[in-house]
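Only one structure is covered here, and it is reproduced in the block below.
All protein chains but one are shown in place.
Up next, chain A:
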Amino acid sequence: MKVTIEVNGRSTVEEVEDRTLLVHYLRDTLGLTATNVGCDTTSCGACTVLLDGESVKSCTVLAAQADGHRVTTVEGLTGEGGELHPVQRAFSNQHGLQCGFCTPGMIMASVSILAENPKPTRQEVREALEGNLCRCTGYHNIVSAVMEASGQEVDG
């Protein structure tokens, strides 16, 4: 089938198999490989992207379901001049990553969290990141990064 999906502000039109998963559309069809496939079972959140501005796990969405909709990946957060998005900058400042595999999903989940709750507490950030696993267990600095990105005191 032919799908038309706005990805990072750009209209993409591609012929795909009906069973194509959104994450494979992004990685294999479009070559946007920042979005990782982790568990591939809707658990780990490494494949999190925004669909119409809301976080989803792209391993459990069909490209067909995104047809006519808007997708944002971590590549789409960076400004045209290469300047980092506030959430990306905060992850860098707070060292909110260790191996980096979960980071694209963590950042996209965090963008969605802050869109819904711009001034969360540390506890609320922890709860809202329940769908993203960091196997390095680097959660403390990830929570700090989200707090910095929200413009609040990091230590709470």
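Keep this in mind: contacts are C-beta pairs under 8 Å (C-beta built on N, C-alpha and C of every residue); 3 or more make two chains touch, one makes a residue touch a chain; residues count from 1.
Simple rule for what comes next: contacts and distances are computed from a predicted model.
This figure omits one chain of the complex; the name its UniProt record holds, of "Cytochrome c", "Carbohydrate ABC transporter permease", "Carbon-monoxide dehydrogenase medium subunit" or "ABC-2 type transport system ATP-binding protein", is "Carbon-monoxide dehydrogenase medium subunit". Which of A:A64, A:C102, A:C134 or A:A149 touches the hidden chain is settled by the complete complex: it is A:A64.
For the chain missing from the display, the contacting residue among A:V7, A:L26, A:V71 or A:A109 is A:A109, taking the whole complex into account. Summarising the interface, chain A meets the missing chain with residues 1, 17-19, 21, 24, 40-43, 45, 48, 51, 54-57, 59-62, 64-65, 109, 112-113, 127-128, 130-132.
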